Every structure is written in structure tokens, then in C-alpha cells.
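Sharing a structure, written as C-alpha cells. Questions coming.
Complex shown without one protein chain; remaining protein chains in place.
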Amino acid sequence: MRIVIDVLIIISLFFAFAGTVGLLRMPDFFCRMHSSTNIATLGILGVVIAGILYALIYLGDGSMAVKLGIIGLFNILANPIASHALANGAYKHAKKPIETVEADQYGEDLVEKNE
Amino acid sequence: MIFQEFLFFAVCFIVLAVILLARLLAGPTIADRALAADCIEIVSDMALILFALYSGRGIFLDIALITAVMGFIGTTLIGRYLGGRL
Partner (left out) sequence: MKKANASSVISTFIVTFIFWMLITGQLSAVFRGQPSVEVLIAGVIVCLLTSLFSAKFFIHEKAFWLLNPARLGSFLLYCCVIFPIELIKANVDVAIKALSPKLNIHPGIVKVPSELKSEYGQAMLANSITLTPGTITLDLAEDLEEEAAATNTAAATTVKETAAAGSGVTPAAGTDGLSKAASGRLYYYIHWLDMKTTDHAEAGEQIKGTMEKHIRRIWE
């Protein structure tokens, strides 16, 4: 059982590392946002599942497991809302069009609506 | 039975958070900094969970939950403000 918990945490560490590297390397704000989603989903889910297993089997503490479940559920529910709000705000805030994007159908429709 | 490797993994997550500070300092726009702050919050949250498991006290999990709520509210507020809907 100890091996399973360690493997879950190592998977989570790998995804957090990949997200960090992506956040430093990506050329654009929106591409960086994909890497941040990488951290916030499998990164925290691995730690939370490992923690629930450890709290139930080795500590025998039910309230810690319930709190960990609440943390994981809240992260899963709240992350897309914050991410969507930040992406939308960043798009509206950047006055000039984005260079790295190969096709921008949102900008075309916004221009059409304003005319 | 105490898992000694939880401390090692927590230190690894803290190192990742310190690396993420580079993006917080060098981000060209405001949205980059907000995104990096959100990521630092989540990674330090994971380290806090691991330390709570290592020490066996449930009180650190409350801190982790409050940190997650605060990070969500801050990121959403910055996003809404940048979009001009606040």
C-alpha cells in the first residue's frame, strides 16, 4: 500500500513539474494557461487521492479524509471558473491582436458585432 | 508508522513554487502574473497537504482549504476587473 501512495505522489509531482516547465517555456499567455490547468487537475488530484488513502488506512482519521475530499472537489469545481474569467479578461484587456495565434475567429466576430 | 518521504516530496513542491516565482517576476502582462500567483498557490497547497499528512494533524488541512478559496476569489476578481465587468 505504501508503494501505491508513493506512486500517486510521484505522478502528481511529474505533472506539476511538466506544468512548471510549460509555464516557463510557452510563448503566449493563453498557451501558458493550458499548462496551469495541467497543474490544477492531475497535480492536485494525485496528492488528494494519496492523502485519502493514507488517512483512512494508516491514521484511521475520517475527518481528515473528508476535509481532503472537500479540498479536491472545491479545486475541481472552482478552477474552470477562475480560468475562464482570467482568459476572457486577458483577451478583452489586450488591445492589439495576438500574434502567435494561427486563426482568431473570436476577434473576427467581435469586430463584426461592433461595426 | 510515519512516512519520512512525505517531507521530501513537500520540499520538491516548494522548489517548484520557487521556480514559478521567475514567471511571477518576469511576466510581461498583468494576466501572466495573476496566473503565476494562482499556480504558486496551488503548488504550495499541495505541499501543505503533504506536511499535514506527515505531522498527522488535521488543522493544516483547514489552512489549505482557506488558501484554495482565497486563490480562487483573487484570480476571479482580477479576471473580471481586466475584462471591464466590475
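Brief remarks on what is shown
A and B are the chain letters, set down in written order, and residue numbers restart from 1 in every chain.
Heads up, the rule we're going with is that a contact is a pair of C-beta atoms (placed from the backbone, for glycine too) under 8 Å apart; a residue touches a chain by one contact, two chains touch by 3 or more.
Bear in mind the structure is a predicted one, so any value in this text is a computation, not a measurement.
Note that the absent chain touches A when the full complex is taken as a whole. Across the interface with the omitted chain, subunit A contributes residues 14-15, 18-19, 21-22, 25-28, 30-31, 33-35, 37-38, 41-42, 62-63, 66, 70, 76, 79-81, 83-84, 87-88, 91, 100-107, 109, 112-113.
As a convention for this text, only the chains that are shown with their structure count from here on.
Averaged Cα coordinates give subunit A a centre that lies 11 Å from the centre of subunit B.
By the touch criterion given at the top, residues 2, 5-6, 9, 12-13, 16-17, 19-20, 23-24, 29, 32-33, 36, 39-40, 43-44, 47-48, 51, 54-55, 58-59, 61, 63-64, 67-68, 70-71, 74-75, 78-79, 81-90, 92-94 of subunit A touch subunit B in their complex. On the side of subunit B, the complex with subunit A involves touching residues 1, 3, 5-6, 9, 12-13, 16, 19-20, 22-23, 29-32, 34-36, 38-39, 42-43, 45-46, 49-50, 52-53, 56, 58, 61-62, 64-65, 68-69, 71-72, 75-76, 78-84.
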